[in-house]
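The other protein chains are all here in position, but one chain of the complex has been omitted.
Note that the chains are named A, B and C in the order they appear, and that numbering of residues resets to 1 at the start of each chain.
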């Protein structure tokens, strides 16, 4: 396959909802260590609600679907991750409006817009120990793979792998944004929950779309 | 020795204060099981304060000393045991006013008056699982020994031994007076704290006066 | 034991100094013996009301001293009745010539100490009446036991009688009203955790991770029954139903519903319980005419709650609504 179709996107979102539900406790435990023990709960509340939106969505319009998911996340997640994930999907939707399939390059454009939206909203930089630390390497790796003419499946795999490395890299960091920043030095030695869920998001894409 | 002198009484009260301080945690634990975990603390607060009264007491008047101790207990112990022990000593003092020594028979009269005061104030009967269950057998045994012409030391030993048996006997009882009564059947199987401190009082008398 | 205290012996006296520092506009504190009275005590010609009991139930009683409620309060050691000398001096300090009502919770220690104090006060020419509150349905009331404990109804009686006294009612009247409140109020409490008396240093009882005690009193003493922990809806029914039965509340009646935290249960959970209580009362067509929700008669940091229902009539409702200005209850002033 050389494009990502509407059904692939649906599969991706469903897979993400499934893995968030499955790893809910794990994400919450990560947040307990350096935050307030709700990240898994927050994401699961949002993605469960998003499932309804996905089911109800009739038009094969990737942008419209991503926008509907974004709005649902904004109105159900709360916390820091609600506006951040909401913004990620919302910005992706602006690049994919009307499309029923995306080339690898279009996907990378959308993801880049999503990442830029997250940065604009949360003002975190690389190394602040946030989801940006997973998102930015993922965007870079995806772009590189797409520029090299790789298949969508390979592009998605590359971005998921880069996100995984980014998540690892958050462990030693001292948080400078979000709730974990209140811990100062004590935040070092723990993996960032938001970066972790971001990796799960991108890994779900690689799994669902690569397999499709 | 065939009488109980003023110095014996002082020795008794000091010995009681010492044993209450030593067994404070134990008495409190007994109270934790069927009451509110303060009997040792209450008695210790009272007897520590009573020590000051004893030290300050100049006149060799047993009744006056017992009265002073009674008033101190009433104003420092609180709870159920404050008025009860206060009344015990107060009634004993009414039978010993002006005396600087007591015969065994006079001692038994005083103790009987004390017991009657406790019963009048608390309205507990034998078998209600209270300090009366230690006091009444002790009074009976003391009277029997005194009537048989035994020495004060023997009379005191007999009453302490009877109190010990009385304490044992409280274990299977269901409490019908005091805080333990709220537990109903669940109070059975536990030794009554007030009966236990009463045994310690009478045992202190046997130890201090028998030895003196 | 972890507590914000300096030493167990000083808990009561230091907290009293804190009350004094905070509420000098409302209360005057005496330290030896310990009692507090409203700032303008004695109020000449007014029936005075005092109460007292072990500490550890804050805000009761000290937090209820002030206009429209108590004239004085005597704090004992934690969970231990105060002593007659405190009660006597407090009685003398509040007597404005119209006599003093002692509101006594039915615990052997409290009753006996207040009896001694009343005898002494009468000996000094002060008219004293005592009313014993015994509203706890968890305890069987019997001639052969210490009888029911005094719990939540105490707070309600102090408020209602305080308002009546403020209106100039006689000692006999206020005492009768206090008996009426007691006769029309019942309570039941439960605990999810024990509490730790500072001087004891460890929890009074141990509860397993999925156990609760139903029918506890307010001294950290164990209850009548240990059960598996249950939902708010089940717990509320276990507490409310015996109360409703015992009061004989019928369709069409109106009650004051008092949902109380034992200390460690947060407000968010009290509102969940209140929501359940409302459903139970609605189903029986009993109206919640007034309510009180919060930690008012506590057992240190114990987690759990109690429910008190008071059958309301117009007069009690009016007296409940009357202005009150104390550290812990305040409205209309």
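Just so it is clear, a contact is a pair of C-beta atoms (placed from the backbone, for glycine too) under 8 Å apart; a residue touches a chain by one contact, two chains touch by 3 or more.
Predicted, not measured: the structure shown is a model, and the values here were computed from it.
**Q** Which displayed chains make contact with the chain that has been left out?
**A** Among the chains that are shown, those touched by the missing chain are A, C.
**Q** Just to verify: which one of C:235, C:249 or C:286 makes contact with the chain not shown?
**A** Of these options, the touching residue for the absent chain is C:235.
**Q** Which of these, C:56, C:76 or C:109, touches the one chain of the complex that we don't see?
**A** Spelled out, the listed residue whose C-beta touches the missing chain is C:56.
**Q** Pick out which of A:63, A:82 or A:114 touches the chain that's been left out of the picture.
**A** A:82
**Q** List the subunit C residues touching the unshown chain?
**A** 2-7, 11-12, 14-19, 21-22, 55-56, 58-59, 63, 192-193, 209-210, 212, 229, 231-233, 235, 263-275, 278, 288, 291, 293, 295, 298, 300-301, 303-305, 330-333
**Q** Determine and list the subunit A residues touching the chain excluded from the picture.
**A** 28, 32, 34-38, 41-42, 45, 74-84, 121-122, 176-179, 181-184, 186
One rule holds in what follows: only the chains that are shown with their structure count from here on.
**Q** Most central chain by CA mean?
**A** Closest chain centre to the overall C-alpha centroid: C.
**Q** With centres defined as the mean C-alpha position, give me the subunit A-subunit B separation in Å.
**A** So the centre of subunit A lies 75 Å away from the centre of subunit B.
**Q** Where the centres are mean C-alpha positions, what is the separation of subunit B from subunit C, in Å?
**A** Comparing mean C-alpha positions, subunit C is 32 Å from subunit B.
**Q** How many angstrom lie between the CA centroids of subunit A and subunit C, rounded to a whole number?
**A** 55
**Q** List, in ascending order, every residue of subunit C touching at least 2 other chains.
**A** none
**Q** If I count partner chains per residue in subunit B, which residues reach a count of at least 2?
**A** If we look for residues of subunit B contacting two or more partner chains, we find none.
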